[in-house]
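These notes concern the structure reproduced below.
Missing here: one protein chain of the complex. Every other protein chain is in place.
Chain IDs A and B follow the sequence of writing; residue 1 opens each chain.
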Amino acid sequence: MSQGNMNLTLKVWRQKNEKDTGKIVDYKVSDISPDMSFLEMFDVLNEQLISKGEESIAFDHDCREGICGMCSMFINGQPHGPNKGVTTCQLHMRSFKDGDTIVVEPWRAAAFPVIKDLTVDRSAFDRIISKGGFISVNTGNAQDANNIPIPKTDADAAFSAAACIGCGACVATCKNSSAMLFVAAKISQFALLPQGQVEGIARAKNMVAQMDAEGFGNCTNTGACEVECPKGISLENIARMNREFFMANIME
Amino acid sequence: MSTTSSTNFLQSSLGKKLIMSLTGLFLISFLVIHCLLNSFIFFNDGGLLFNEGAKFMAENPIIRIMEIVLFAGLILHMIQALILTMQNNKARPIKYAVQKGAANSTWYSRSMGILGSLLLIFLVVHLANFWVKSRFTGLPGLDANGNENLYAVMLEEFKEPLIVIVYLLGVGSLAYHLMHGFQSAFQSLGWNHPKYTPCIKAIGLWFSIIISVIFAAMPLSIFFGCIK
Partner (left out) sequence: MSKLDSKIPEGNLEQKWDKYKSSVALVNPANKRSLEIIVVGSGLAGASAASSLAEMGYKVKVFCFQDSPRRAHSIAAQGGINAAKNYQNDGDSTYRLFYDTIKGGDYRAREANVYRLASVSANIIDQCVAMGVPLAREYGGMLSNRSFGGTQVQRTFYAAGQTGQQLLLGAYSGLERQVGLGTVEMCSRHEMLDVVTIEGKARGIIARDLVTGKLERHFGHAVLLCTGGYGNVFYLSTNAMGCNVTAAWKATKKGAFFGNPCYTQIHPTCIPVSGDHQSKLTLMSESLRNDGRIWVPKKAGDTRKANEIPEEERDYYLERRYPAFGNLVPRDVASRAAKERCDAGFGVGSSKMAVYLDYKAAIDRYGKTQAKKLNVTNPTAAQLREFGKQVVEEKYGNLFEMYKQITGEDPYELPMRIYPAVHYTMGGLWVDYNLMTTVPGLYCLGEANFSDHGANRLGASALMQGLADGFFVIPYTIGAYLSKEISVKPISTDHEAFVAAEKSVQSIIDKLFAIKGTKSVDHFHKRLGKIMWDKCGMARNEKGLKEAIVEIRQLREEFWKDVRVLGTANELNSELEKAGRVADFLELGELMCIDALNRTESCGGHFREESQTDEGEALRKDDEFAYVAAWENKGDYTYELHKEELKFESIKIAARSYK
């Protein structure tokens, strides 16, 4: 078994509940193995806290293989830490050096209120999807799947947009806390498919309206979201959403 | 699904972006004309051609109307920017202790508000120096062709080192504002395509550099006496 040899100083945001003001608290961890994931390092810290009789740090996580989108730490000023194309659970400690100080904060956005410590409420995303992130087809209505040929390039582009894991890193990193990349990815996925185009107008209008109602900021095209997105969702999707939305408003 | 949203298009986040981009592009088109006309000074003919151009701009009825549209566009651009900035600030009430913006975006793309504010300050100085004089308070005499001598004002102003520095700072802000603004306007309009976007970005970059260099060359060449 590999032995850990890294000693780190962690500055972690602690906040009892939504109403608490919260503050950054310093912790030391030692004997951290470079093979650990960032979350496993937090497991070690939590074990340490429990053994001292202190409450563990709350953070969201589930699949720990980079696909569920639940983990959400803002590490040293970047969502999911310094590496490109990975979520926090896939960030490994070998990306840090012995003696490093690491600042860990929750996603910060008015639309993502902190529930506790590093856990935030991202249900705004669900509400946006519920306004139009779907195709209105009831179970049992489908024709044969091969009846509508879809050009491979469109199918691939739709897939690339659909690869969004809804983690919220785009909102977290955006200087404006804008959710446009998230919303655009879903609007794009359906705009690229013939099945989705049927409801394109209502979808664009309803989803954008809900996005605005949730209190996300506005896009200033800095492109930070695209860079920090663990799934590499492209800015092209935002442009496509803009087109869809403008056309929707011209048509109706 | 039925359309359930009743929000006003132009009041939506995307509507505001549309206004920003359209007004921005309109202001860019003004910059091109302004730059072209001002470049007449480089003929170094004692400002005759330049004053001729200034006269045209002052007397042509279409230009007169466009001037009003221009101011309207500028004000709209500023008001929208102000609203957007306020909304954006509200969208993150608690800031990060550490945010490493440099890892994912350019500083000027994140500083459009500051750059725009600097431009506004510059614009006030600039308008006070030239536009107010030519339009309201009057100019000092006529040139050899009998046109009002705006050129003489220019020579006078740019002898002052402080004014030159203010202008260079203004032009610098303009360069960076454009570097992001130009391509950003296209993105906001929904014009992003893997084939054409690199081209738009390159044009935006070169446009920002060239137009700013030409503008910067004006006070500098007068200050250093290359143009008399």
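Basically, a contact is a pair of C-beta atoms (placed from the backbone, for glycine too) under 8 Å apart; a residue touches a chain by one contact, two chains touch by 3 or more.
For clarity, every value in this text was computed on a predicted model and none was experimentally measured.
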| item | value |
| --- | --- |
| Chains in view touching the one left out | A |
| Given A:Asn7, A:Ser30, A:Thr101 or A:Gln195, the one touching the chain that is not displayed | A:Gln195 |
| Which of A:Ala162, A:Ala213 or A:Met247 contacts the chain that the document leaves out | A:Ala162 |
| From A:His80, A:Lys131, A:Lys175 or A:Arg240, residue that would touch the chain that is not displayed | A:Lys131 |
| Hidden-chain contact residue, picked from the options A:Asn17, A:Ser30 or A:Thr101 | A:Asn17 |
| Touch list for chain A against the chain that is not drawn | 1-4, 16-17, 33-37, 39-41, 43-44, 47, 50-51, 53-56, 58, 60-70, 86, 90, 92, 94, 115-116, 119, 121-123, 125-126, 129-146, 148-152, 155-156, 158-159, 162-163, 165-166, 189-190, 193, 195-196 |
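Going forward, only the chains that are shown with their structure count from here on.
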| item | value |
| --- | --- |
| Complex interface listing, chain B residues touching chain A | 1-7, 9, 12-18, 84, 87-88, 90-101, 103-106, 109-110, 112, 180, 183-184, 187-194, 197 |
| Residue numbers on chain A that touch chain B, as the complex places them | 11, 13, 24, 74, 76-78, 82, 103, 105, 108-111, 131-132, 134, 136, 173, 175-178, 180, 199, 201-203, 205-206, 208-212, 215-224, 227-228, 235-236, 238-243, 245-246, 249, 252 |
